[in-house]
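Only one protein chain is missing from this complex, and each of the others stays in its spot.
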Amino acid sequence: MLKMTHLSKVYRTEVVETYALRDFNINVNEGEFVAVTGPSGSGKTTFLTIAGLLETFTGGQYHLDGVEVSNLNDNERSKIRNEKIGFIFQAFNLIPDLNVYDNVEVPLRYRGMKSPERKDRIMNALERVGLASRAKHYPAELSGGQQQRVAIARALAGSPRLLLADEPTGNLDTQMARGVMELLEEIHREGATIVMVTHDPELAARAQRNVHIIDGQVVDLAEDPRFHHAVHSARANSPA
Amino acid sequence: MFAYYLQLGLRSLRKNPLLTLLMVLAIGCGVAASMTTYSVFRATSNNPIPQKSSQLYVPQIDNWGPDSSKDNKGEPPNAMTYTDAVNLMRDKRAKRQTALYPTAVSIVPADASMLPFRETSYGWYADAFGMFDIPFQYGQGWTAGEDESHASVAVIGKALNEKLFNGGNSVGKNINLNGRDYRIVGVADKWNPEPVFYDVTNTNGFDDPIQVFIPFTRAVELKTPTSGNNNCNHDPGKGWDEWIRSECVWLGFWAELPTKAEADAYRQYLNGYSAEQQRAGRFRWAPNTRLRNVVEWLDYQKVVPQEAKVSLMVSLGFLLICLVNTVGLLLAKFMRRSSEIGVRRALGATRREIYIQFLIEAAAIGLAGGVVGLLLTGLGVMGVSLVFEPDIAKLATLDVSLVLLTVLVAILATVLAAFYPTWRAAQVQPAWQLKSN
Partner (left out) sequence: MLQIKPILAALKRHKAGTVLIALQIALTLAIVCNALFIISQRLDRVHRPTGLVESDLMAIQNRFVGTEENNAAPLIKADLAALRQLPGVQDVVAVNSYPLRGGGWSTGVRTDVDAKDSKAHTTQYFGDEHTLATMGVRLVEGRNFRSDEIVEADPQAIPDPAAIIVSKALADKMYPDGHALGKTLYIGDSKKPSTIVGIVERLQVPWNGTWSDSFYENSLIQPVQLTSAFTNYLIRAKPGQLGDVLKAAPAALVKVNRMRVIPSDRGVRTFAEVREHAYKGDRGMAILMGVVCLVLLGITAAGIVGLTSFWVGQRRKQIGVRRALGATKHDILSYFLTENLLIGVAGVVIGALLAIAMNLWLVTQYEMARLSVPYVLVGVAALLLLGQGATLAPAMRASRVPPVEATRSV
């Protein structure tokens, strides 16, 4: 589904070159639920933005759903984002000027979908996250957890092959975070591929597989005892 | 504190130079357009003789009847017949009064090397000099006795005296008008009321100052034609004598009536006179008269040119648009700083202080706009002659009061425009504004 080989990303300023990703290799299979962890500044968000075609990369190769994306133009990239990828951001990123319904509609509009189909999909997505009754509310009128569920509905409405989540529970309290996490697991069980960036070991533990990034490179978890220990203890505490 | 706010305002203006420039230019253009057209409007709507404008009156008598006046909202003709003017002069019911007309006379210089030339010239009665407060450099006006004796006397203007007599005391010397000698009895000092209220019908309100005054009675005796308008409702017949006895109107008339009681009495007199003419069979209609003072007369005669009014209206619309524009830009500018406002509020700034800070910033923009507006108004005033007659254009000047008004209007307008954006800014809740959207 998602395969990066020898990928690198360099940020250049006038004085320095900074490698955000260096010889980066990862392979995520169809239907997997992968958690990407790592300390701040390790490059995990850069990885996600490149994975989501929000940014280009400097070197290496990236195959998404079997397509090499480095040569795609801006419009083609937009189309892929729109049809294949669903985003869930830490800050929810709902459009404040639009109500819940209109927010979920945004990607469907860009897909050029007809109104009746849009309506079906939007209501299905909202029912799935349990917010069908709030369709006319504006984001400011919802709690953080509800806003993130709207964002998930927006990501789901277009039936994407790949869900990318960036600290999806980072702005939520524990209770709400648990709800959102359960929703993601449910979506995964239904067959979606999910890549989630998080620094929370407890969340990471609930994924099928963990990928750890340090200094722009994937490292073998077994070689990092601190993390190994954290994951181990999290698993021990986990009710599942 | 004021200095602090001013400093903050100036810093903020420097931060968005393009937006600031836009606002300053918009205000400058709007104010300049309004002030330029206002300068013309002010000149043309000026009260030319403020000390007496409520004491000097123009009587009108309807000698043409409803057939003609129905086309003119029932108003009598704008000028008077010789018959009525002479009758009113004879009855002498005002403190002072005069009939007048612009006389077509040419000046023949004594120096044979100079060609004859024309100056603005009027025939009127001795009373006129006192009525119109005409100042004298040398000598004085002629007497009522000289009116009656049709004396060949003249008063000349300062400029003409400069030209003919090098500015010396020319009283007692002769001036040749149309080939006849007139004895100079006085030299009028500079007298240049604007608009020229005394003869609006022939000048539309703007003309060169009068340089030659001669007795009305003498001018008529010599059959001196009018250089102004002559309007007839019927064929006046042949020749001068039939013409001055006809119902053609060609004379101006002024009466000085110092009190309201005198004006009311004069009104009654005019109606009585018209009734008398009706009884005598000259008028076959009921008396229809008017008595208007200077201000009413200038207004009725529409002395302010249509161009001046229309362009003033358009300019005010222009200023309004510039202000709407400024409201929008200020709103953008202030709201962009909502995080700053939130932090300031969190640090203890009251709403009032936010108001003051932003209004001072707006006033600074207004001041800059005023300066730009001043420059553009200067250009605009120079360009007035493009649109208006030279007689009018030369009256539009950038004087101290216009300069002050320009800057004041710019600042007031901008502060006014800033009220809504400032109110919005003051509504920002105290917070460490972190949310970006």
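By letter and in written order, the chains are A and B; residue numbering begins at 1 in each of them.
To be clear about the criterion, contacts are C-beta pairs under 8 Å (C-beta built on N, C-alpha and C of every residue); 3 or more make two chains touch, one makes a residue touch a chain.
Being a predicted model, the structure only gives us computed values, none of them experimental.
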Checking the contacts here: which visible chains does the omitted one touch? A, B
Of B:142, B:182 or B:318, which one is in contact with the hidden chain? B:318
Pick from B:90, B:234, B:279 or B:352: which residue touches the chain that isn't shown? B:234
Which of these, B:223, B:260 or B:282, touches the one chain of the complex that we don't see? B:223
Using the touch definition up top, pick the residue from B:110, B:144, B:286 or B:335 that touches the left-out chain. B:335
Name, in rising order, the residues on subunit B that touch the hidden chain in the full complex. 19, 22, 25-26, 29-30, 33, 104, 106, 108, 115-118, 178-179, 223-225, 234-236, 238-240, 242-243, 306-307, 309-311, 313-315, 317-318, 320-322, 324-325, 327-329, 331-333, 335-336, 386-389, 420, 424, 434, 436-437
Subunit A residues touching the chain left out here are 45, 48-49, 52-55, 74-75, 78-79, 81-83, 87, 89-91, 93, 95-99, 102, 105-107, 109-112, 154, 158, 166
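Here is the rule we go by: only the chains that are shown with their structure count from here on.
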With centres defined as the mean C-alpha position, give me the subunit A-subunit B separation in Å. 76
